[in-house]
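Everything on this sheet refers to the single structure shown next.
With one protein chain removed, the remaining protein chains of the complex are shown where they sit.
Labels for the chains are A and B, by order of writing; each one numbers its residues from 1.
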Amino acid sequence: MYKKMKKIGKEILKEIALSFFFCASIILLISWLYSKEIRFGISLINKIAIVENKKSQPITYNEIKKRLDHYPNYKEKYGNLKIPTINVELPIYHGDSMDILRYGVGHYAGSYFPGEGGTIIFAGHNNTGFFRELPNINIEDKIEVETLYGTFYYQVTETKIISESDLASFPLQNESEVLILYTCYPVTSLGYTNKRYIVYATRIEDIYE
Amino acid sequence: MKKILILLLILSLGCMQSINAMTKEQFTEKLSQTYNINGYEFKASKDHLVQLERYLNQNELSESDMDYISEKFDEAIEILKSEPIRSIEEVTISQKSKLIPIVNDISSKTSVKATVSKNTIIIYNLDGTEFTRVTFLVKQTGRGNIYVMGSLGIVFLGFWTMIRKKKENV
Partner (left out) sequence: MSKKINFVLKFTFFFLFSVFLLCSLMFLFTNKKILLQEMKNASYFKNLSISIKEEMKNYMNQSGFEEKILENIFTEEDIYIEIEKKVNGIEEKIETEKIEQKLTNNIEKYLQEKQLVAEEESLKKFANQLIQVYQEEIDLYQYSNTIFYSVNKINSYLYKIVLGLFLLCIILFLYLKKKKESIPWISISFFLYFIVFYIKTEIDIEHILILHPVFSEFLKIYILKILEGITKTSILLCIIGSIFLTFRIKKASKTACE
């Protein structure tokens, strides 16, 4: 009986050992021949096709450098835009993609942030959108941009109507802080329009009352 | 392709920071300069530099990443100089087939991460949060698309088309 059991055990162990030997040999052979390519492929897949939604870090502003140390993530709401003279109070999101503009004011990611001393570009929809009252703004009207890292005040200096392809009307610079708001024009047009209404405002250091 | 060149330039110049202890300001200034290839000028536009500066301020690329990118970037420049092109649009198929693997290589070996979704390139911070999104137009080259798709050349390409698409949104 014992001899029988021993023989059975040996057979089973032999089979399992053989299985592991076969598997290990093939795996080692493939690793030796193609490990570089396999690792490269997997690394590339992870880099361009695998995404996890991570929580953002708090937004922090460096008063000395006049720069943010940590920025809002794309699509993150980071402030409110207030224009009391035209009764506007709107959420500001980082980014200006079409889906962001459904919910509020979009901050063009290629422009500076409020407080950084450069050009800030905010977009909003006309018509049933958030910037439909924009053409009612006047020169010297005050604009308040309240962010998670501070509140900034601007005064309207100019408004104009341009063609959609006039990119020169959005000058990006970092010598002075200029806020640019824009929307499609006419604001009540139906369908597609190729004009834009732009408001320029410069930063004022005094606290608005 | 202009865009691959410029981003490679930017990232590789970032490498000089580790070798020569270059400050971020020096680095940005260097990027604002015009780069000369085959007698023609290439320069990154302001909105791209704004985003790049922001990215580098927020994300510390390691020295090894920057060294590696710099090496690969020099290779890329040599490839561009190898044929008498006057602009990035004239990059030949043979040059592209050598450039795209370089970009693939950089993307797989360094910490920079991006993906493509709905005609938009999403670039991530090193901590995995979204840094920015860039909408772009894919130029069709028939079956060759799958090769382009597999490469982060698209990612870097899209990084530079922001301002045009921006104006069409509103």
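By our rule, a residue touches a chain if its C-beta (ideal position, glycine included) is under 8 Å from a C-beta of that chain, and two chains touch if they have at least 3 such contacts.
Keep in mind the model is a prediction, meaning the values are calculated, not measured.
Participant: Looking at B:Asn38, B:Ser64, B:Ser97 or B:Asn119, which residue reaches the missing chain?
Facilitator: B:Asn119
Participant: Can you say which of A:Ala49, A:Ile139 or A:Ile161 touches the chain missing from this structure?
Facilitator: Final answer for the missing-chain contact: A:Ala49.
Participant: Among A:Thr60, A:Ser189 or A:Thr202, single out the residue that touches the unshown chain.
Facilitator: A:Ser189
Participant: What does the interface between chain B and the hidden chain look like in terms of residue numbers?
Facilitator: So the residues of chain B touching the missing chain come out as 115-119, 138, 140, 143, 145-146, 149, 170.
Participant: What is the set of chain A residues that contact the non-displayed chain in the whole complex?
Facilitator: The list for chain A reads 3-4, 7-8, 11-12, 15-16, 18-20, 22-23, 25-27, 42, 45-46, 48-52, 98-99, 101-102, 125-129, 184, 188-193.
Following the convention adopted for this analysis, only the chains that are shown with their structure count from here on.
Participant: Can you tell me which positions in chain A touch chain B when the two form their complex?
Facilitator: Answer in residue numbers: 40, 43-44, 47-52, 54-57, 67, 69-71, 73-75, 95-98, 101, 106, 108-112, 118, 121, 123-126, 131, 164-165, 167, 170, 172-174, 182-184, 196.
Participant: If we count contacts the way the header does, which residues on chain B are in touch with chain A in the complex?
Facilitator: 46-48, 50-51, 54, 57-58, 104-105, 107-109, 112-116, 120, 122, 124-125, 127-133, 135, 150, 152, 155, 162-164, 166-170
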